[in-house]
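Have a look at the structure below before the remarks.
Every protein chain but one is kept in place in this view of the complex.
Entry: chain A
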Amino acid sequence: MSDLTVAVPEEKVASTKAVVMNQVAGPEVRAESPLYHADLDSLAKQGPRKGGVRLRENKLLGHLTLRCNPNNADQLAAVERVLGMALPLQPLTSVEKGDVSIRWMSPDEWLIIVPGLKAFDVETRFRDEMDGHYSLVNGSGGSTVLELSGDNVVDMLKKSTPIDLHPSEFPVGKVVSTVFAKSTAVIRRTGEKQFELVIRRSFSDYLWLWIQDASREFGLVVDA
């Protein structure tokens, strides 16, 4: 393995000897988000504009899973250099700055969401800045973000997840990875009546059906 760059010419190999790959195609290539086939844009144009629950797919973002040692000060400093903010070490919390957000997922795991076109850059900078044992995995194709809001958003979510969503237990910024219907979701509160769900691609059609059904009594508005 004397000359790794020859074996994998277009990849960057950092001291961690993990590969990084720019996975984003050019603008001429059609990218289909997990809910592409639901045609949410048309629903946003033609569907009802009033209802108790609003939904928007925040699609084609960069989803990066970082696993590292929260007791390693060097790594924590490297994260701050790359992302411009510290990792949230408090369980079930999240931080957000500009178009980058970080969710605590488990004692050694964080989900970082960045604009889709920034993912490769962030990955590269991690490999440049961060040493030691960690993993950084691009999962952008495997999940999508749903923004849910409205007067009845909590009612709809209560039908879907056993988590206590009362503001005293689930304040703005809290994030949980939990059961959602018969699938899972990463749920984060982004406002009093505003939540963000990160859901898995292969379950997204099921969850889209579920959310439509659970919203039926309140009315569902789809936003573009």
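Operating definition for what follows: a residue touches a chain if its C-beta (ideal position, glycine included) is under 8 Å from a C-beta of that chain, and two chains touch if they have at least 3 such contacts; residues count from 1.
Please note the rule applied: contacts and distances are computed from a predicted model.
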item: Hidden subunit of the complex - UniProt protein name among "Hydrogenase large subunit", "Sarcosine oxidase subunit alpha", "Energy-coupling factor transport system permease protein" or "Cysteine desulfurase"; value: "Sarcosine oxidase subunit alpha"
item: Touching residue (missing chain; options A:117, A:172 or A:209); value: A:209
item: Residue touching the undisplayed chain, where the options are A:104, A:134 or A:195; value: A:134
item: Chain A, residues in touch with the chain not shown (by the definition above); value: 1, 4, 7-11, 13, 16-19, 21-26, 28-34, 36-37, 60, 65, 67, 133-143, 155, 158-159, 161-164, 166, 168-169, 181-183, 200-203, 205-207, 209-210, 213-214, 216-217
